[in-house]
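Note that one protein chain of the assembly has been removed; the remaining protein chains are unaltered in position.
And now, subunit A:
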């Protein structure tokens, strides 16, 4: 992907051509060696070099490939071992009626666990709450994150460091700590929010935020937004940096207002970055766990899918059922990714600095 289409018609005489300044080194290397390996396999339709050079080149390509896998292989194997293996195990376990409280009663039940889950309103409610949290947090974060990114982008040098440091603080803090901070602030016994905002209709000293679904979700979402907006704003800031400055300048000269420049020049030019930021945050929010666990532990209609999976398998030791939920959760994430990539044509690799 890094060699990309521009590398395709690489002329054979390119070794002599001096590298142009605009091309970056890895791309050029990629172009060179890819063409070589193609020549080596003899499938290059644009005529093959003579046999000796061919052999030498394919030897080099093979040596390079071997070295590449020696270096990258361990990381690859570890990644597969820590994820692929457990998920396959989960798929297998999900086909059994398997409870650790009665391990000897383990029996093959096929897809029955899935049927039980999908016909249980608990699953659908958790899915609905999870989706609700995901959509709201991502929407708020996109707006806030954009505002922060623009602020950081425009800030004068002296302020930039300070602003950056400030917005990085939530990023670095443990989610559990942030959950406790928000929880204690809103808690009916230890909190001060009720006292501060008792002039707002509906808020009084006896408002128990964590006794109802709506108010609980409000605090959960607020803490999630606070904690993860930095991430989205940094991705957007990186996107902003890629918007060609002369385009903006030209729009300015042509008399475009700030808003027009934003919607017509800036946003279209960083569409990929926006899509990636949204997708990443959506997947992250979909897996929300820590804040919910700390603040309500799923009470009052705040149970999310991760919590449901955790409670079923580790809480109630129903490994079979819990595995089935884990697999369904995984499939949801895959589905979100798939839809996002198909629908928005997100080029994940491209926007993550891959080009």
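Going forward, contacts are C-beta pairs under 8 Å (C-beta built on N, C-alpha and C of every residue); 3 or more make two chains touch, one makes a residue touch a chain; residues count from 1.
In this section, contacts and distances are computed from a predicted model.
Missing chain, UniProt protein name: "Carbohydrate ABC transporter permease", from among "Dihydroorotase", "Menaquinol-cytochrome c reductase cytochrome b/c subunit", "Chitobiose transport system substrate-binding protein" or "Carbohydrate ABC transporter permease".
Looking at A:95, A:167 or A:266, the residue that reaches the missing chain in the full complex is A:167. When the omitted chain is restored, the residue from A:116, A:181 or A:247 that touches it is A:181. The chain that is not drawn here is touched, among residues A:128, A:218 or A:330, by A:330.
Contact between subunit A and the unshown chain involves residues 1-3, 19, 24-26, 29-30, 33-34, 37, 61, 64-72, 74-76, 78-80, 82-83, 86-87, 89-90, 93, 100, 148, 151, 155-159, 161-178, 180-182, 184-185, 189-192, 194-196, 205, 223, 226, 230-231, 234-235, 237-238, 241, 280, 283, 286-287, 289-290, 293-294, 305-306, 309-310, 313-314, 319, 322-323, 326-327, 329-330, 333, 337, 348-349, 352-354.
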